[in-house]
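Complex shown without one protein chain; remaining protein chains in place.
For chain A:
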Amino acid sequence: MSRSQSKTNFQIEAYKHKVVVDSKYADRIWRLLEHAINEIYNQNASGLSFEELYRNAYNMVLHKYGEKLYTGVASTMTSHLVIMSKCVENVHGEMFLDELHNKWVEHNKALRMICDILMYMDRSYVPGSHKRPARELGLNLWRDNVIHLTGIQTQLQNTLLHLIHKERTGQVINRGIMRNTIKMLMDLGPPVYQVNFERPFLEASREFYKVESREFIECCDCGNYLQRVEARLNEEMDRVSCYLNPKSEVKITNVVEKEMIANHMTRLVHMEHSGLVNMILDDKYEDLRRMYNLFRPVPNGLSTIQEVMTSYLRETGIQLVNDPEKLKDPVEFVQGLLNKKDKYDKIITLAFNNDRNFQNAMNSTFEFFINCNPQSHEYISLFVDDKMRKDFKGVSETDVEVVLDKLMMVFRYLHEKDIFEKYYKQHLAKRLLSGKGTSEDAERSLVLKLKTECGYQFTSKLEGMLTDMKTSRDIIDGFYLNHGAELGDSPGLLVQVLTTNSWPIQPSGTCNLPAELTSLCDKFRSYYLGTHSGRRLSWQTSMGTADIKVRFVNGQRHELNVSTYQMCVLMLFNDTDQLTYTELERATGIPSLDLKRSLQSMACVKGKNVLRKEPMSKDVKDGDVFFVNEKFTNKFFKVKIGTMITQNETEPEKHKIRERVEEDRKPQIEAAIVRIMKARRVLDHNNLMAEVIKQLQPRFLANPIEIKKRIESLIERDFLERDGSHRKLYRYIA
């Protein structure tokens, strides 16, 4: 109540608009909305006022008529959808999808507008009533009334699949409509997409590829088949990116892989004339790479490839090491091994993606078959020997390194490295002492590599040998520097001073040197001992060579390269025309076996027979007489006369080497046992065996029986004892 006053003062009250809302009113509002919806669906929305419709919907919800609104909207939409679906249903063939899509577009347009109008309902009525929001309602209604209508559903599925099949057989289809249709299904939610499209799609694809794979495998070779599979896979991935749900990519590729690869894996790999083995044989890197990539996602795919490759490698490897042709020539034998290693390295790098598993499998296979033939150890050393003598001289350093690195790879596979070492030492000694020189840089490089691989112990003596050679050169230089003047006419002397322990040579006695040489040798000896007091020098006349100039009576001149022993023999003929064997033996002091061999080489070998023997038999007997052979001819001025080695000397020599290696192993095993027990104090039998084998593995594979023998020997010598109560334990005795 306002109080009237003299002043004009009035209050403004809020405008209370009383809206009468009864059911009749609600009906009226609803009819307005219903009409609007119909107009919207009839493409007649332009005449409507958004504000008014929004207000109407708002009022309905506000006055608790939300339910009526919601159900009304639902039923109105439904009736329109039913009409739409009838339209679509009646279209067959090519236009079906287009019609469907058009209707979908229409519906979406209408739905958008309707959602705008019903915004308030979505906000206030829907949450409390556990109903779906308007947009979702619209989509669900579409799904239920259109898509899941029997007539439409089957036709939709069939059409889609038919088109895809068409495309797979090489025809062009309308990808746009495919994309739109699939998008519609995706918009309706993953279950709709899966049920209506994806599942049948995968099923149909499975069938398709099953048939195709069977067809292809009959008429294609492996390489072609794989190419086709690759093409198909690319096609499917393209399809997915173009008009399918990206999530389907994995599934469809799985189907292709399973049907085309997994089901036929064994047959492909073992295919005659074109399978994995042939690809390897012919170095078909691209095919192999394709196979690797295609097999990778398939279970057991890569392991199948690996198995086949390994067994083929093993087979050919064993063949290689036992091939009698190759065994005749050590250099070829080893070259064969290196070539094989190269081949497989390349395959694994270029085609198999440097896969670790493949590398390991290859390595263990190589290890296996190289050790199958125990001669491998000797042959590898002979290969090195050959290379050092010939090929490495004058070759660039990098090239040498490449070959040596490859050699080291093969060396690592050897189980009995100490046997290799023994041969290598012998061959190295021969190379260094042969007087022909060898590539010193290459020798040092290889010894360094061996040291890195096997440790100082392995190479200490080898290094000693190389050092001796260098030191000897310095000594001789020093000798000539100091005494050069007084030596004048004496024969030229080249001395190699060898440290006894480093060289695999048995020191032997000296023979009687010719007078021309004795003073020279003595001078050297005193020079050397002058600078290195406290050492002992002994001339090894069983080795060494001499270059002698010879003038025959008929005027022929030659320069002969002979062994020291042979030189001693020949020099005697300066003073007399003939000598019996016995006289020779007495005069030279050479052991009889060596003397006989030396004489045989000079009297019984064609082209080298500077001496004549009576009688002319091949064997040298005590009573034989020797003359200078005035009829000696050789087209060369320089003639090298070697010393004969009889064939049956090489076998026992190999035997001796093996025996010596076995003997050398015993102290090494004992040293390992003592080292281990000293550190552990107490250790049980099995662990001790395992540790010993492990420690010795870089040099050789220790034989368990031999280890046991050594343990017992150490027990007997009171280095170890068995534990009183626990019989499996050994105790170290400090």
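Here is the rule we go by: contacts are C-beta pairs under 8 Å (C-beta built on N, C-alpha and C of every residue); 3 or more make two chains touch, one makes a residue touch a chain; residues count from 1.
Heads up, the rule we're going with is that contacts and distances are computed from a predicted model.
**Student:** Any idea which of "Transcription and mRNA export factor ENY2", "Defective in cullin neddylation protein", "Replication protein A subunit" or "aspartate transaminase" UniProt assigns to the chain that's been left out?
**Tutor:** Protein name of the absent chain (UniProt record): "Defective in cullin neddylation protein".
**Student:** Which one touches the absent chain: A:116, A:630 or A:712?
**Tutor:** A:712
**Student:** Could you list which residues of chain A touch the chain missing from the display?
**Tutor:** Its contact residues with the unshown chain are 684-686, 705, 708-709, 712, 715-716, 722, 727-728, 730.
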